[in-house]
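Input: one structure, supplied below.
The other protein chains are all here in position, but one chain of the complex has been omitted.
Our next item is chain A:
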Amino acid sequence: MLQDKIQDVFNEPGCATNQAKSAKEKKKGCTKSLKPGAAAGGCAYDGAMIVLQPIADAAHLVHGPIACLGNSWDNRGSKSSGSQLYRTGFTTDLSELDVIGGGEKKLYRAIKEIVQQYDPPAVFVYQTCVPAMTGDDIAAVCKFAAQKLGKPVIPVDAPGFVGSKNLGNKLAGEALLDHVIGTVEPDYTTPTDVCIIGEYNLAGELWLVKPLLDEIGIRLLSCISGDGRYQEVAQAHRARVTMMVCSQALVNVGRKMEERYGIPYFEGSFYGVSDMSDTLRTMTRMLVERGADKGLIDRAEGVIAREESRVWRRLEPYKPRFDGKRVLLFTGGVKSWSMVSALEGAGLTILGTSTKKSTKEDKERIKKMKGEEFHQWDDLKPRDIYKMLVDNQADIMMSGGRSQFISLKAKVPWLDINQERHHAYAGYDGIVNLCEEIDKTLSNPIWRQVRQPAPWESGPSSTLLAAE
């Protein structure tokens, strides 16, 4: 079952990387097998949680020993305007006896207790390594529980060992396709209903975009899954157009929704001025192609013109401050190219970007934009990053939390652009937020302090630094 699913995900025709592969390579799958003994990223379970946890009013129950939930509950900055239930950590906390005797009964009782105590619209049940190995059939338990308790109970079959975070993202998408999407009919639909996939409302980013959609007259029918509600996700199949934000993560959902419900999809980004405008244009154009009022396009252009002029005006003060400042950008996927264009627009110089999570198209785009000379690192070792920083090749590094300390310990300013960030960088306002944060980081007096030697350490090299 799970193997078939994984194979299916590996064969995803919507993914360009996959399409370029031979049949044999496809079978091998897209998860690069990890090097044992090297530092590793998150697992498939983690990936599944990332995608589904933002569905705020559902209960998320982790079927496994304390490990999986104990270290991860409420660990992402995905915001909800309503229910906060998603922040609550539920686990079956499997013990040795459950490993020996099986945990299915305990799982059912746990689901029942959650339904009785919280009455959520749905319960998501996450499979983890141990019960997957001992053979707990969570799909059967969920089905039974759903019938008995009269609630959707969704099995998410992505135990950690099957692969990477990215694979987990996709398997979570499959769970939505199999059990959630299409199970609820919206009260009403409009010709401008859209579904956004792969936007998690980290630090409230969706909320920086949503008012613009409202103003243009686009109705966000469903977001998978930022500020998500279960019912909202379940009615995604009535959208007129789907937008894929994090294309690598959930391309299977977009493509299968097209296949099943005939909803066309496009890949877009909310990061950066021109990408934000492109996204609004594509979204409105596709809606109009599907029968929405043509006026939509004019309204979108109006908003774009106003917002672009507004954002450039707002970025102007940063330009002289950013002049000559060099940025190392370590981020994944779509963000790699859309961030580059946004930051250059604000006057920064981008030295290079990581493209570990980027698709072939992402990389092509960067090449087209920046030329062959521009650095695109697929797999840069921490040691090499550190070396670049120590050699004073950059003024600021922007990355996720895991490489944070490489930068800080090398005395180079660092800015968090990953899931733990506290500021929203999406949309036109987001770019201003980002520049504000970069400016604060670059101009903080501590960096001068950090780079200067202590007053009692005098020598030719230190005076040189002090004069800088």
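The rule we apply is simple: a contact is a pair of C-beta atoms (placed from the backbone, for glycine too) under 8 Å apart; a residue touches a chain by one contact, two chains touch by 3 or more; residues count from 1.
Following the convention adopted for this analysis, contacts and distances are computed from a predicted model.
A.B. asks: Pick, from "GntR family transcriptional regulator", "ATP synthase gamma chain", "Nitrogenase molybdenum-iron protein beta chain" or "Amino acid/amide ABC transporter membrane protein 1, HAAT family", the protein name that UniProt gives for the chain of this complex that is not shown.
C.D. replies: Of the names offered in "GntR family transcriptional regulator", "ATP synthase gamma chain", "Nitrogenase molybdenum-iron protein beta chain" or "Amino acid/amide ABC transporter membrane protein 1, HAAT family", the absent chain's UniProt record gives "Nitrogenase molybdenum-iron protein beta chain".
A.B. asks: One chain isn't shown here. Among A:153, A:410, A:426 or A:442, which residue touches it?
C.D. replies: Final answer for the missing-chain contact: A:410.
A.B. asks: Return the single residue from A:129, A:181 or A:426 that touches the missing chain.
C.D. replies: A:129
A.B. asks: So one chain is hidden, and I want to know which residue out of A:15, A:52, A:94 or A:327 touches that hidden chain in the complete assembly.
C.D. replies: Of these options, the touching residue for the absent chain is A:94.
A.B. asks: Of A:148, A:360 or A:402, which one is in contact with the hidden chain?
C.D. replies: Residue touching the absent chain, from the options given: A:402.
A.B. asks: Would you write out the residues of chain A that touch the absent chain, in ascending order?
C.D. replies: 33-46, 57, 61, 64-67, 69-75, 79, 81-83, 87-96, 98-99, 106-114, 116-117, 119, 121, 128-130, 133-134, 160-163, 165, 187, 203-204, 207-208, 210-211, 214-215, 227, 229, 231-232, 306, 310, 313-314, 317, 386, 390, 401-402, 404-406, 408-411, 422-424, 429, 432-433, 436, 450
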